[in-house]
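One chain of protein is taken out of this complex; the other chains stay put.
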């Protein structure tokens, strides 16, 4: 069973809801190593997204995701705006014209998104950013693709890897973004962006599972 | 005929008037190599001074000059505030308790003032500042003292040296204050602070002459 | 025409304050456009404000963009990517300190210097003397 444009819409709505519910949590994480706004940034951004996509039931997945990207860039207001904006724009480019995604499309979509984040943030794995959730997720996705598991299982594995990647950020020293201003003192705190990334990947797994 | 506290009061009033009349001129000079506020800075400062000293007919010269200093520091708002403020404070310290100044007192008063400007601004001759008017003035004053000329003549020579020192700033490159941001481009413009310094010294010469 | 200057800051007041300070030194001869805060007025950056500021400051001599914090680089780069290529070539993002760089850039731009010269002047903001007297 492929992921349809309808599934993607549901995913985006679920993401908005989950990010709204976790607004205070994400902000708390950001208050330890940043400026205490990641929750409100993401909530504001995805709130704008669901308004924007409310009438897009007929749109293909590429159009949908590109709309998400431009909306996030315009509304998030933090470093995560250009980062998630670029991620969704690249995901949209990788799925242009499609109304349904097979396993390979999903992996390609995530890979494009992660490459976009890397390029935008000039960052790589281990710098205590959202990439530390996203890179393990895409690696798990590729491995699952090799193992030819079904899409719900693939997404479940991606979400699990995002979660453990997110947890691994606790031990890392930030070398990008505001948290890098803390230097060694950033160790011991979970990265807010890695956490929102996990929430978003988890939301897709949950949407497809249900 | 010594310079009395009454003469000093008249000097300060004349300075205020002259600086008021030259507000636009000083600002024009500052617009070429600064931020176009030296005229309004000095006008505002000396306006506050004359209000402050209005009832000080009985005060000794030291008290009078220290009052001028603190008033200028509080009201000028530009680099010239701490500079002229320090100059008048030091002049006041050099004349503490005096109600009349002889030649030596006048020279000592100006010397203290100029040393104050040097210390406050960490500047010396040739940096295209008010010191390029003040240092020649005090040197002329010392020379006149050696030649034992009378006070009006001494002050006349000081004012003339301040004027030529002021003119010499046209050829100088600024290495202190805002004008230094222009580097070599500051050459060809007369320093506003050197100009106000000349006006103030000239005002004393004119007060004593008349 | 003089090189234009764009001030990108997470705070609207900060951006306006920098423009006011730098503008004092350039006597209105330099367009200093600001992009401060988010669209809804909170602390953060706005790509729409950056784009509008780039438009306002755009001119044949080029534009120098100064930023408060590293995270503003990404939004500035996205705004640049949206320009057409000829326009984009005329814009430089400065690594200079915001306030000091903006003042020196404004002075340099008002003298009719090139974009490259204005960018170098901004970088001298690192050496602006503040009490360590030469």
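Chains here go by letter, A, B and C, matching the order in which they are written, and residues are numbered from 1 within each.
Operating definition for what follows: a contact is a pair of C-beta atoms (placed from the backbone, for glycine too) under 8 Å apart; a residue touches a chain by one contact, two chains touch by 3 or more.
These numbers come from a predicted model, not from an experiment.
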Checklist outcome for this item: Full-assembly contacts of the left-out chain, visible side only, are chains A, B, C
Checklist outcome for this item: Checked against the full complex, the residue among B:27, B:75 or B:103 that touches the missing chain is B:75
Checklist entry - Which one touches the absent chain: B:14, B:52, B:128 or B:178? => result B:178
Checklist entry - Considering the entire assembly, which residues of chain B contact the chain that has been omitted? => result 35, 37, 40-41, 44, 73-79, 81-83, 85-86, 120-121, 177-178
Next on the checklist: I need the residue numbers on chain A that touch the omitted chain, in ascending order.
Outcome noted: 31, 34-37, 122, 175, 178, 181-182, 185
Item to check | Chain not shown, touching residues in chain C | outcome: 9-18, 20-21, 24, 36, 43, 67-70, 72-73, 77, 93-95, 97-100, 103, 125-126, 128-132
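The criterion applied here is as follows: only the chains that are shown with their structure count from here on.
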Next on the checklist: Can you tell me which chain pair comes out on top for contact count?
Outcome noted: A-C
Checklist entry - If you average the C-alpha positions per chain, which one ends up nearest the average over all of them? => result C
Checklist entry - What is the distance, in whole Å, between the centres of chain B and chain C, each centre taken as the mean of its C-alpha atoms? => result 38
Item to check | Distance from the mean Cα position of chain C to that of chain A, given in whole angstrom | outcome: 32
Checklist outcome for this item: Shared-interface residues of chain A (touching two or more other chains) are none
